[in-house]
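Shown here: the complex without one of its protein chains, the others still in place.
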């Protein structure tokens, strides 16, 4: 029972996946995580459709003027505690599209990104690694919300 | 003496309240595990549904309609009540009426959020309600014709299982179970798999604790629905249990080998063939005047 109350968040991180005009390379790699070979569900990871039920926001592609509102909206619609994972070079820094006329840069220009998964595109293993790291941060954030005074260093 | 009886009832009540969600949780875990194995995956741990629910209770409570959670509470309480009444062997028709309150509440709750996705999900759920409700009622009428009573407690005095004379209705019930478990050919009102078209159907706007309550209510509902199958072989509880479990595994297999169908197809199929089967079964009992009491 102690185990149940300890890692509440990290045992079932539900993921919502947002494509910010990425080239679909990272998206396919992300979806590969859910396939039988990598089987992310064994870690309790489920790809849900609505941000209202998600814990982790996985963003692929760079932040640009077209999708800035969408990304903010979706982030706002997620319940606390929540974590943002930037998957791929574009999401981390803007990648090859960096300093294009319509590109703002990495996702961290808009949202507080917790985990960066670099690569173009990152391998499924590293994405899963990022998600595990994200779920650890998720648990820390929950404890922080529960006891606001104590504060745990992230 | 009185206190003893009261204690007995109290323990019974507690068992009814506590045991079903445990069973339901494990069933739901088995479902996910078996599904994973059928797809060549390892799958989540058996208690994954429990972890999900605990996590959901710890999430922030966000709503779009201030009163949307009232519907969830109504749904939960009436599902528990219908299961309670089933276990107390009360009037079968009454149980289905109470169960209807639960489902209607969920549908209206989905609609009340005003979200287009949940509205479509709710409308589809009303359609599936239209599909399964008659079959449940035909099942009840079949039982009444065989035992001469609407009370489930009368089944204890029967000398033959219901399945013996209600085979067609049993097939119809298997069909209905797929709709009720929201399994694959008919998982169009809400499911994880349908999120490309409907996000999460009826539950799109539900999150955190409300979703957790819905999930726990589903565990009760699992037991309730399998209880309906169990009644087909009430005379020997062990066979009844085996029947219920076989049904459950069959539903998981069906879930994994079927693609999703449209609601039109489902409605046409249930309102022609499935209802036809049920009426044929009832007519047979009527014409041959079979009694098993």
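As written, the chain order gives the labels A and B, with residue 1 at the start of each chain.
We take it that contacts are C-beta pairs under 8 Å (C-beta built on N, C-alpha and C of every residue); 3 or more make two chains touch, one makes a residue touch a chain.
We take it that contacts and distances are computed from a predicted model.
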Hidden subunit of the complex - UniProt protein name among "ABC transporter ATP-binding protein", "Membrane protein", "NADH-ubiquinone oxidoreductase" or "5-oxoprolinase subunit PxpB": "NADH-ubiquinone oxidoreductase"
Left-out chain, listing which of the shown chains it touches: A, B
Residue of B:16, B:38 or B:64 in touch with the missing chain, whole complex considered: B:64
Residue, one of A:13, A:51, A:106 or A:122, that touches the chain absent here: A:51
Residue, one of B:35, B:58 or B:126, that touches the chain absent here: B:126
Among A:40, A:58 or A:71, the residue in touch with the chain that has been omitted: A:71
Residues of subunit A in contact with the chain not shown: 18, 50-52, 69-71, 73-74, 76-77, 79
Touching residues (missing chain, whole complex) on subunit B: 60-67, 69-70, 72-74, 77-78, 81, 85, 90-94, 97-98, 100-101, 104, 107-108, 110-117, 119-120, 122-123, 126-127, 129-130, 133-134, 137-138, 141, 144-145, 148-151, 199, 204-205, 209-210, 275, 279, 282-283, 285-286
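The criterion applied here is as follows: only the chains that are shown with their structure count from here on.
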Euclidean distance of C-alpha centroids - subunit A vs subunit B, Å: 35
In the complex, subunit B residues that touch subunit A: 32, 36, 39-45, 48, 50-52, 54-55, 58-62, 117, 192, 195-196, 198-200, 203-208, 211
Subunit A - residues contacting subunit B, complex: 4-5, 8-9, 11-12, 14, 36, 39, 41-44, 46-50, 52-53, 55, 77, 79-81, 142
